[in-house]
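A single protein chain has been omitted; all remaining protein chains appear in their positions.
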Amino acid sequence: MEEITFKVAPESKVKKKPSFLKPWLSLKYLFKKPVTIKIPYESIEPAEGYRGFHTLDWNKCVGCNFCGQICPARAIEMTWIEVDGKMEKRPHPKIDYGRCTFCQFCVEVCPPGALGFVESYMLTTEWNEEELQLFDWVPIHPDKFKEIQETYRDWRFPVEKIKFDKETKEVTYYLRNGEEFKFKILGYGIRPPKPPAKPTVKAEEKAQAKPEEKTQTKKPELDAESEKAD
Amino acid sequence: MAEEVKATWPKGEEIVSALLEKAPYAEGSVRRERRLEFKVPADRIVDFLRTAKASGFELLLQITAVDWPNEGEIELVYQLFSISHGTHAMAKTRVPRDDARISSVMDIYPVAETYERDAHEFYKVVFEGNPKLEMPWILEDEDREAGVSHRKDFDMLGYVKKKYKILDRFDEDKENYVI
Amino acid sequence: MVDWRLFDPLFEYARKRSMWIVSFCTGCGGIEMPPLATSRYDFERFGVMPNPSPRMADLFLITGYVTPKTLKRIIITYEMQPDPKYVLAHGSCPLNGGIYWDGYNAIKHLDKYIPVDVAIAGCMPRPEAVMDGIQKMMELIETGEADGWKRYKENYEWYRKNQDELFGEGWREKTARRWIPWLMDKKKEVKEE
Partner (left out) sequence: MVSQQELIREARENGMELLPLEKDTYELFFGPQHMATENYSLILKMDGHRVVKAIANVGFLHRGFEKLAEYRPWHTNIALLLRICVPEPDVPEAIYSMAVDEIMGWEVPDRAQWIRTTVLEMARVSAYLFWIMGLSFKLGVYTAGQWAAAYRERLMALFEQLTGGRVYHIYTIPGGVRRDIPGDRWLRELKDTVEYIKAKLKDFDNLLFENYIAHRRLEGIGVMDKKFALAEGVTGPNLRATGVAYDVRRADPYLLYPELDFEVPVLKEGDALARAMIRRFELEQDLYILEQLLEMGPPSGPYKVQDPRLKNLPRLKVPAGDAFAHVEATKGDFGAYVVSDGKNKPYRVQIRGPSISHGVRVIEQLLVGARLADVPVILMSLDNCPPDIDR
């Protein structure tokens, strides 16, 4: 009717005339420098503040589970950890990159600012149970992460291999710079685990149940590779 | 806040009163600038939309079904847009939840066929007169048979566990999580 | 009779350098495929090339989440591919459900239904990460470790059981017949009678 003030473009501006000759003008691009990034030889860096992997300052973390509450994918699980025979006073978030969407809302809501993120984004593994352990970790200290990143500068995951002993619940991180980092998972949830053996805690490995054959066929090759890498 | 804005958009009042004159069974109000709201009884929705289309609401943007289990009703919101008036309007109607039936508005807005298929798939609302309700839409047959819907009483987590056979690691202290 | 196994290193090298991709955008990661395939990242440098027909393709990119409806097509397409065939899974969702962990219409563990060789983290993975995955895949092919297609053959019963559990018995035939009643011309039927 009225009132809406559309500024309608004249048809002559919108329409284009077909032409035989004009497409040939694009031949000039033959003499321009290609935009291709030759990936194995060249690299581009992610922008500052790119939402990559998480870091966690274990001393600052108060185990409030705000991160677990905001997580849209419920990738965060509070984990009770024992380092060098001493239990941490508060649970720490364990992040599953099989679920994480890298929205970093968890970092935003973290009250003490313990959870953080770095720009590293690359984690490529073979699909088998041992290597997929890498996708589920308690983040390491930001300084450590940055140090490893500074050494290699290829934006990769700082841990080469995670070994998880199902019986003793002992986890070993083999960092890329050759360091080892051991701790023990006592239980999950925000309440502290009861001291004696706890049958109620289910390890998440059940969720990744696999056929037996696969792991058997994979094992020898994997060991060989990890030796090579070491 | 809504009251203040109401006063500042007299054009909306005009549109509403003009439309309500033709359709006295409906209730109408101005929400804010360019947002109108109508409440229509379910049996008159076809008449109302016909009147609305004649008075300038050319586009039907969506039919949204909202489940209100406590009231035992499903609310259908017809999102209309008028290009000539430059305003959005919601025509709300309610149908009983157990026997959700309403006549189709396909012959007024042909595109409603698609929206009705969608609402039928997820909210089990039957639109009488729509020939394509039983046609496969988004869900697969096995999901349809298993009763997947977006109604509030559909137990999604239970269904996921049954279907994909996963053990969720958070089951034990579920009350500690918001989700 | 020639022992073809002698030529295996040569074959593996050739396979590594000419991976053709099934152009099947199964999820949101499909949006990173055009930048990868075009001039900016240009994975044709590795001999990787999107290809319309699964009968000529080696590599299957699972670009993100997989819904059961797509998974049916993925399985059919995967079985159509000639051996050897490789699967690369993008992002969180094929691994553990991703953000759709509680969604009724997304597959939680893809490896229950088809074998996967390489996994990439990210949501969605950057093109560089996908390139890294492709390079990893090339490595695995050269060493002969990318044996998903062999696993699929060996454990076919297991995969088949999982597929049937999810979709119900006889899903292949059912899917094919699903649309027939809606394609029939109703007027014509009446005439014939």
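The letters A, B and C name the chains in turn, as written, and every chain counts its residues from 1.
The working rule: contacts are C-beta pairs under 8 Å (C-beta built on N, C-alpha and C of every residue); 3 or more make two chains touch, one makes a residue touch a chain.
As the structure is a prediction and not an experimental result, all values here were calculated from the model.
In the whole complex the chain that is left out makes contact with A, B, C.
Touching the chain that is not shown, out of C:F7, C:Y156 or C:W182: C:W182 (per the contact rule at the top). When the omitted chain is restored, the residue from C:P34, C:P82 or C:G144 that touches it is C:P34. Contact with the undisplayed chain is limited, among C:P9, C:P52 or C:G144, to C:P52. The chain not displayed touches chain B at residues 1, 34-35, 58-62, 64, 66-67, 77, 79, 81, 83, 86-88, 90, 109-111, 113-115, 118, 122, 136-140, 150, 154, 156, 178-179.
Interface residues of chain C facing the missing partner chain: 22-28, 30-32, 34-35, 38-40, 50, 52, 54, 65, 67, 69-70, 73, 77, 99-100, 102-106, 123-124, 126, 179, 182-183, 185, 187-188. Contacts to the hidden chain, counted on chain A, fall at residues 4-9, 11, 13-20, 22-23, 25-26, 29, 35, 46-51, 66, 69-72, 101-105, 108-109.
Rule of thumb we're sticking to: only the chains that are shown with their structure count from here on.
Averaged Cα coordinates give chain A a centre that lies 23 Å from the centre of chain C. In this assembly, the C-alpha centroid of chain A lies 40 Å from the C-alpha centroid of chain B. Centre-to-centre separation between chain B and chain C, using Cα means, comes to 38 Å. Residue positions 97, 101-102, 109 of chain C are each in touch with at least two other chains. For chain B, residues that reach two or more other chains under the stated contact definition are 166, 168, 179. Across the complex, chain B meets chain C through its residues 135-136, 139-143, 148, 156-157, 159-160, 163-166, 168, 179. The touching residues of chain A, when paired with chain C in their complex, are 34-40, 43-44, 46, 72-75, 96-102, 121-127, 132, 135, 155, 157, 207-208, 210-211, 213-214, 217, 221.
The touching residues of chain C, when paired with chain B in their complex, are 68-69, 97, 101-105, 107-109, 165-168, 171, 174, 178-179, 182.
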